[in-house]
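Working notes for the structure below.
Removed from the display is one protein chain of the complex; every other protein chain stays in position.
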Amino acid sequence: MVSDLVPWAVTALGGVAYGLLLFVVADGLALIVGVMNVMNLAHGASYLAGAYLACWLADGTLTGLAVAVLAGIAAAAIAGAGLSVLLKPLAGHTEQAAVTLGIGFIASWAFTRLTGGNTLSPPRPAILDGHLSFAGHGYPVYDLTFIVLAIPLAAGMYLIVRRSMAGIRLRAAVDDPLMAAAQGLSVARIRTIALATGTMLAVTAGVLGAPVIGPGPGVDSHVLTLSLIVVILGGAGTNIRALLTSALLVGMVENIGVATVPALASFSLFLIVIAVLVVRGHRQAVSAA
Amino acid sequence: MSTVTAITPDAINAARPPLLQRASANRWRRPRQGVAVAAAGLAVVLPAITGRYVVTLAATAIILALLAMSTQLLAVAALPSFGQTAFLAVGAYTAAHLADAGLTDGLLQLSGATLAAALAGAAVAPVVLRTRGTTFLMVTIMIQGLAAAVALHWTSVTGGDEGVDTPPVTLWPGHPLTEAAYQYWYALAVLAACGAGIGWLMRSRLVLVLRGHAGHEPRMAALGHHPTIGLGLGYTAAAAIAGAGGALLIVVNQHAGPADLGFGTAAAGFAAAALGTCLTGTPTMTGALTAAIAIIALRDATGSNGTGPLYLGLLCLTVPYLRPTVLRLHRHWARRSEPTA
Amino acid sequence: MTSHPTLRIPVARLKRMGAALTVVPLLALSGCGGSSLDDTPNADSTITIGAIWAQSGNYTPLGTDMANGFNLYLTTHGNKLGGHPVVVKTADEGDTDDTALAAARKLLDSDRVDVLVGTASAVPTVKIAPKATTLKIPFIGTGGRPSTIKDVSYIWHTSWLSRETGAAIAPYLAQTVKGPVYAIGPAYTGGYDQMGGFIDAFRKVGGKLANAEGDNPNPDAAFATTPYPVTPDFKPYLNKIRASGAKAVYTFYAGGPATKFVHAYRDAGLSDIPLYGAGFLTEGSQLNPDQEGDAATGIQTVLNYAATVPGQDNADFVQTFQAKYPTIPNLYNVTAWDAAALLDQAIAKAGPHPTGETINAAIGTITQINSPRGTWHFNAQHAPEQQYFLREVRKDGRVLSNVVIRNLTTNIAVSAPPAAK
Partner (left out) sequence: MNTLLHLDEICCRYGAVTALHPLTLHIAAGERRAIIGPNGAGKSTVLNAIAGTAPLATGRVVFDQQPIAGLTPASRANRGIGRTFQHPGVVDTLTVADNVALAVHLPATPPSGGRRRARDTRRAQVTTALNNVGLEAHATKPTEQLSYGQRRLLEIAMVLAAEPRLLLLDEPSAGLDPHEIRNLAQLIRALPDDIAVIVVDHHLPLVFALADTITVLAAGRHIATGTPHNIRTNPQVNDVYLIPTPQQRPTSHAVDLDVLASPSWPSNPELRTSSEPAPQPPVVLQVERLRAGYHGAPVLHDIDLTVTSGAIHTILGRNGAGKSTLINTIAATHPALPGTQIRLDGIDLPPGNPTRTARHGVALVPQGRHLFASLTIREHLALAARHARRHGRPPGDVRWTTDDALDLLPALRDKLGRYPAQLSGGEQQMAALARALLTSPRLLLLDEPTEGLATAVVDQLTHAITRIADQSVAILLAEQNQHLALAVADQVSVLDHGRIAFTTTARTLHEPATRTRLNDLLGVTTTGSPS
């Protein structure tokens, strides 16, 4: 009996790891959409950049991984700030989306040129390489570590947004930018920081998640679509709990769901989004934007 | 293929109700007509002066132009859509199935594709129109993704990743349209007809209502315009335009497959509409058409060695910054031609 | 502001600008050829070859390998094929049949090539074939050949038939594996051909599958399918294998999904269940340490080539190859090399002014090609009649490589594809 449940438990664990990875990426996107009201179509490219960075810098040691994370954060901060400068003079949603789309195109072209278009799988730090076995069902140690890392990351995000002064300022800027400015907050700076942080989260997710969703052509639009689904379900902005819930839901659907009903594997998420939209009222969806 | 500049009146023009004809406006009629006629002439004789490759590219540009115009019609209603390829797909597969059933007549396929896409649009509209702005953009990306997944996996209808091969269309029985030049002329004629239709639409009350909704939705509701109905009709019309593009895809490719309606095509259609808006300052059909041609020329012709995405990316990254300049020019010219009041 | 009537002036100007913007590139392009209504083939002694190599997207590594193999033959043969100087025009295959068709159109319609070579993916062949046939230009395919292609009169493949790889290993597996075999592959044409070829042959020789009903939404196919082109995560699919009681797994993946699959297989703790696959699972750059690396060790695959294939032809080829490139040659290098070798012979036979039509006729007369994989000849389907090898991934010196461990039964009878899918 127990042995019947093991495959499901292992699959569910996979769903958790996958969901947490998506949470980190989608949280970044939610921040950008929520604070800037910009649909960042290059967000998937940020993940991809992080994942490639992991491949170049990872050398099978924890130090290598740490270096990759730090390098990613530094690069993302610069890129995010640059992007905010690029987006500043543009007014409409469509133009901003077009510019980020263009950046996405150029990035994926450059990645293919630099990597030869291979789907890479970076070496995992030696002590995290290998798998644990549950009644013959393996589960990679790295993914488990990722879960262990991502939970405090999610908790940290939650605490930062809910408890810290930075989070208070962020929420104030999302709720009412003009009033936030009248309180002495520099809304322009908060926006730049939000964009940089959002990009940073995507890049960090890429660095840490490269062994889970490895870098390769097409991964950018795939990650973008998945994180969009999370943001649509969980709402743009600063509601970490809702985002985490929907990210885990997506992770579960992508794991347990596809194993149960393979026929629906490719549609299930889209159908969920549409069902949610039908159920949820117009007003809520608009205010989420 | 620039005939369409003559046939497709743009939003700027359409915004002018008939009772506001101005004598001074006629002064500008002639040079504009001249350009339009020249462009139309060039479009018509294109197969005689260039090779098959350019002609086929031009036909491809016409398909992208229809997709872009479909997107642009929604942009007029301030709805940024990334998902019009879904209706291109509905049109293409409908035409393919008609052809499979032995109905190779081009006009029949065109009307079938347009109708099916319109029906699909009407079915989807109530769902997507629960959102506006950035959320609408995100939801239409979902629609695109769903359509691509359906095309890939609903094998019994779509032929899966291989798609559906179709016999060439015929315009009169027994004469299949196989020559690139004839396919192009047919596509051009369809574009001209669609352009005329869109031109009529842009002057119609529907587009006025769409622009009203874009400008002040509560006011429109308070005048008795149901947002879901007005925008839903607009969404349906936009879907129909994309469906016509789908029918042309079958003419040019004799094939419908998921590759023609993936993220790349959707992105190109979205970019064409967005860049078109930047080129003319406001969402216009002329702008969408011009941008579609530019995208095909850059991405497919110049960038055929894998640099296509780079060129398209650079285009997306530069053109939006032209818009303030364009708007300034508009204002400048508007002031200069203002009659001394 | 949109509705101001006086805006007509700038619009007119913009339109003129727009028209100019449009016309200029078109006129520039039109230099590529005369009227589209008057298409006559080139008739000088230089042969123009159109090569569709993937330069963007998932197939880029394969495209690069093929280009390297083809160019290597040319440079080592004085840039001449059959005594004629050769010009190679390339175009990007891209990720989809859509982009591949655009590339074929450019080469056929704009560059007016005499011969078309290329494509890594099998799928675009279906779209390119009718176009090449209409124009009477031979198309030498270097990637897979889908089972759905109809008219092969101008279509030749130096590679393989998609259904035959699996068929070649089926008898061996039925014989050596003591128990049922679990079949898993991607849900697209290539996957259905490759896995279908294996399953049909495997059942014919009495093999038993471990797959449960419902592993594949398509009732006609018995193998477990994973989404394509992007498989987010193989774990949920692999978690079913243990419970199925399988004694071995057979699979077909290529490129990025192959890398992911090999890692996921090891991570799922399935190392005690032997993994067999079509050779693409471990071919080309896949064995690089930053791709499959050590995770691939011990995987046995079936393919019509490996760098360790015995024979002088192969030894010479490997030496020539490694003099120029740092990698171990792979099948993709060889199919493209063979395409050049084939054209070398055919053009020599096609008369003083070879055209697409005469070259195609000459290809039909060639009885034998001396390839690094061993000599082969075309069968009735215009695909190679060739030897298959069982290979295992082993450390060969410092690098991993596919080491041939035995020849597989020749004269594979590839069963006909299902009538309609």
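When the chains are written out, they are named A, B and C in that same order, and each has its own residue count from 1.
Simple rule for what comes next: a residue touches a chain if its C-beta (ideal position, glycine included) is under 8 Å from a C-beta of that chain, and two chains touch if they have at least 3 such contacts.
Please read all numbers here as calculations on a predicted model, not as lab measurements.
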Query - Option touching the unshown chain, where B:V37, B:A123, B:V157 or B:A221 are the choices - result: B:A221
**Report entry** Among A:N40, A:T100 or A:T238, residue touching the chain not depicted
**Finding:** A:T238
Report summary line: In the whole complex, of A:H43, A:H137 or A:R171, the residue touching the missing chain would be A:R171
Report summary line: In the full complex, chain A touches the hidden chain through residues 165, 168-169, 171-172, 174-176, 178-187, 238
Query raised in the report: When the complex is taken as a whole, what residues of chain B touch the one chain not shown?
Result: 15-20, 22, 205, 208-209, 211-212, 214-216, 218-227
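We adopt the following convention: only the chains that are shown with their structure count from here on.
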Report task. With chains as vertices and touches as edges, which is it: line, ring, star, complete or other? Result -> complete
Query - Distance from chain C to chain A - Cα centre to Cα centre, in angstrom - result: 34
Report task. Can you check how far apart chain A and chain B are, centre to centre, with Cα atoms defining each centre and the answer in Å? Result -> 33
Query raised in the report: What are the residues of chain C that contact at least two other chains?
Result: 55-56, 60, 95, 217, 227
Report summary line: Residue numbers in chain B touching two or more further chains are 152-153, 306, 309
Query raised in the report: Which of the residues in chain B come into contact with chain C in the complex?
Result: 1-2, 5, 10-13, 15-16, 20, 22, 24-25, 28, 31-32, 35-36, 38-39, 42, 46-58, 60, 152-153, 155, 160-163, 165, 178-181, 184, 211, 253-255, 257-260, 262, 264-265, 279-280, 282, 284, 286-287, 290, 293-294, 297-298, 300-302, 304-306, 308-309, 326, 329-331, 333-334, 337-338
Query - Complex interface listing, chain A residues touching chain B - result: 33, 37-39, 86, 89-90, 92-99, 101-110, 112, 221, 225, 228-229, 231-232, 236, 266-267, 270-271, 273-274, 277-278, 280-282, 285-286, 288-289
Requested in this report: Show which residues of chain C lie in contact with chain A when the two form their complex.
Outcome: 54-61, 63-64, 95, 214-217, 224-225, 227, 229-230, 232-233, 235-237, 239-240, 242-243, 255-257, 259-260, 263, 266-270, 285, 288-293, 295
